[in-house]
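Yeah, one chain of the complex is gone here, protein chain that is, but the others are all in their spots.
Each chain carries a letter (A and B) given by its place in the written order, and its residues are counted from 1.
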């Protein structure tokens, strides 16, 4: 997939700003995880850097696209990670495990922005910084960023990705131009999923569309994990309340197997989301309880991997939270 | 690509370019050297650290023109170990580069040339030439004062500018906030309207390494964002520091009326001796200056104290002043004459040191409170 689908408005706003010469220096891309913000940031960065070298590049691109086609030296450099004027900040991989990323973007990483800014740009007047995501910044890193955001050198553009813009430092938000990314229609999500997973069965695709809730990137993460079955189990817990503890014991056992690691992690994400979804239908006392459960589930879900909690006990507890949503549960 | 190069030539060029490459690089292509073989018998080797780029040109027997990139360090090590006098054949195809010399064969994996970032050095508006000796002087006399404090990144290089008052001089300055070094040379033709630039430390260091093997004149071209040194066999292109150098001319004292004339070697030796007992980090040397003599003294709470007298020519009022011994030694080491002029005002004021009023270089040193 080389075209960003479903975000024509964002593309239009951005291209208009660029072409009218009034490009804001910091863009805050907000919206749900997996909806297409990073994809946009990467394309927009390439667009800016390529056009700064050769203004003719944009002539061959459709009006509602940022997609540069054909061979372009800027794209090669970005792909190889060797573009001297582009800096991407994201959580680093931990040394020991290639699979696992650090919990935060560190203040040292943010300081590398200063290094980029301390010398002149190499290939054109443009410099681009992408931060994915700004929510991952440690507190001190956020403060360090403020200085760079305030007075960036001329020609520098920031793309800050945020999945929860409400929690950002107001001082960061106020320095940025907000670019919201909306959830996609289910049929568009399905289209994107099928484009990325040509071999997917209709049943799994339907399940993933449901999980995506408008964010195809989010759904893609769960591809191949038999989410239909896991969702069934979750629904059963919520429906029956699991009074004899049988369902949760079974689930805990099956997810604690080494081979089920990915599904376990999927469950850690799904459980709080499911509670949140349920909360929408509740009122009064029940709603308060659901919010409380959601907070606890979210915290446990976050801590489970970083603190290496025992998967079996974690699933058991999370499943307990889900069961307490059941209407019959006191 | 297919080319044959004499080992010694290749080794020398490689040693130049590979010193730019950062050993531990997370981006694979940046560990590589770009090799371009042209049909006119020219082979170019290029390396970059994204801030600084070196291109070495050497002559070779080119069978098939082409280009590729391989690990700079690996290639250097291989060439280094091959026997002297061997002819080395490089040929690249299908993601591999074959190195053949005598009975040795190596096959190295390559990365595509398009991934290699190249700074274009040809479009810089200002051109001028400096005598190699002038450039050496500028670097040698100022680089010890370049700041290493990254938070003041605008001091991490040599500031090069031309006075716009028509005096026809070019000045180079460096400071770390405690001392300042400044060299003045006559403005070369073509540089009159050049923008002020700050040349980063790494560029200065790499440039200096190459200068000893250079011809008489260095062609320099620059813009507000790049500088390029054409050394004949090599072209060094660097980004500049993107900042404003402070107006250092304000801190060069003009009214220091107490003049001390002293033999720099004698003073250096004296300072060096008494500083032996100073605590390592501070190394404060106190100078008590009276007509006819200078007393140097160091007091260290843990080691005791040391004093020494050095003869000097001085006829102003008695003055006590403290300096960081290392700073003082650095500056005195740059004085070429048998007499150094030290212009003093008072114990807390900036002190001016130079050969004479004819010399190109001058130094300003801030005292210590001891």
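Heads up, the rule we're going with is that a contact is a pair of C-beta atoms (placed from the backbone, for glycine too) under 8 Å apart; a residue touches a chain by one contact, two chains touch by 3 or more.
In this text, contacts and distances are computed from a predicted model.
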Handout entry: Protein name as given in UniProt for the chain not displayed, "Sugar ABC transporter permease", "Probable peptidoglycan glycosyltransferase FtsW", "Anti-sigma factor" or "DNA mismatch repair protein MutL"
Key = "DNA mismatch repair protein MutL"
Problem - Given A:221, A:248, A:274 or A:324, the one touching the chain that is not displayed - result: A:248
Fill in the blank from the handout: Of B:95, B:131, B:177 or B:333, the residue touching the omitted chain is B:177
Fill in the blank from the handout: Residues of chain B touching the missing chain are 147-152, 175-180, 246, 248, 250-251, 279-282, 284, 301-302, 322, 324, 348, 350, 364, 366-370
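By definition in this document, only the chains that are shown with their structure count from here on.
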Completion exercise
The answer for chain A against chain B in the complex is residues 73, 76-77, 79-84, 114-115, 117-123, 125, 153
Practice task
Name, in rising order, each residue of chain B that touches chain A in their complex.
Solution key: 27-30, 48, 50-51, 111-112, 114-117, 119-120, 150, 153-154, 156, 200, 224-226, 239-243
